[in-house]
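Selected chains from the complex are presented in situ; the others are not included.
A and B are the chain letters, set down in written order, and residue numbers restart from 1 in every chain.
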Amino acid sequence: MALVPLIEYDEAPPDVRAVYDDIRATRKVDWINNFWKALANDPATLTRVWSQVKQVMAPGALDPLTKEMIYVAVSVTNNCEYCIHSHTAAAHTKGMTPQMFHELLAVVALANETNRLSNGYRVDVDSRFRSPFAG
Amino acid sequence: MALVPLIEYDEAPPDVRAVYDDIRATRKVDWINNFWKALANDPATLTRVWSQVKQVMAPGALDPLTKEMIYVAVSVTNNCEYCIHSHTAAAHTKGMTPQMFHELLAVVALANETNRLSNGYRVDVDSRFRSPFAG
């Protein structure tokens, strides 16, 4: 159970309503999910986090579906229950099929495995790998 | 410095050489990176992990570049230095541009942020999010 009340639209102050309206318009949905209703207890955080999500998750060099799958990968690694549910649903809406979801989880699991083999053996970074973008 | 010696091809037993040959053929490269040279101290692990990487990272419902970026996302979340270097280099080889890398990191960072907001407020999962693939 949430540590704070979930703020519904009808009881929200104007600055919160403005964010809710923008979430619905941007996402073309008619409801607000609980994450935002919890953040609305602190309008400054709500406004700041929504602004960031809106900017970062917009189409860019990566498409929105790829971004959602990366979000799921992080959330699964951290075991954030809410985030796994919300971003899996979002990725599904954007076109992630069951087979894509299975492969996503397979890669996440494999990476978590080999991360620990690298950690445990203390493998030195190959000089060939350093800094592909270092200019 | 690695906790085990790095096994070079010339000093490797036949089962290790067979894996090294398959890595080079599959990846179309002429060298073996340190991760495998460390694992080669335990040929059973080397064989098992390579077999798994080969299967999981092959093209499927997700393309190889998307899979590499998911690998980077997990490695950055876990802060595995070796893995960040090796999989960023691999993603670069497969076509990840600097701008794609920046956006990848931006999503990873954002997800780590909102994971903690969800954790901290103990936000309840919306019933609408449950089980898009539950059949």
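As a convention for this text, a residue touches a chain if its C-beta (ideal position, glycine included) is under 8 Å from a C-beta of that chain, and two chains touch if they have at least 3 such contacts.
Note that the structure is a prediction, hence the values are computed from the model and not measured.
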Number of identical chains in the entire complex, 2 depicted: 6
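One rule holds for everything that comes next: only the chains that are shown with their structure count from here on.
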Copies chain A and chain B - rotation angle from C-alpha fit, nearest 5 degrees: 180
For the pair chain A and chain B, the C-alpha centroid-to-centroid distance in angstrom is 20
In the complex, chain B residues that touch chain A: 1-4, 6, 31, 33-35, 38-39, 45, 49, 52-53, 56-57, 60-62, 66-67, 69-71, 73-75, 77-78, 80-83, 85-89, 92, 97-104, 106-108, 110-115, 117-126, 128-130, 132-133
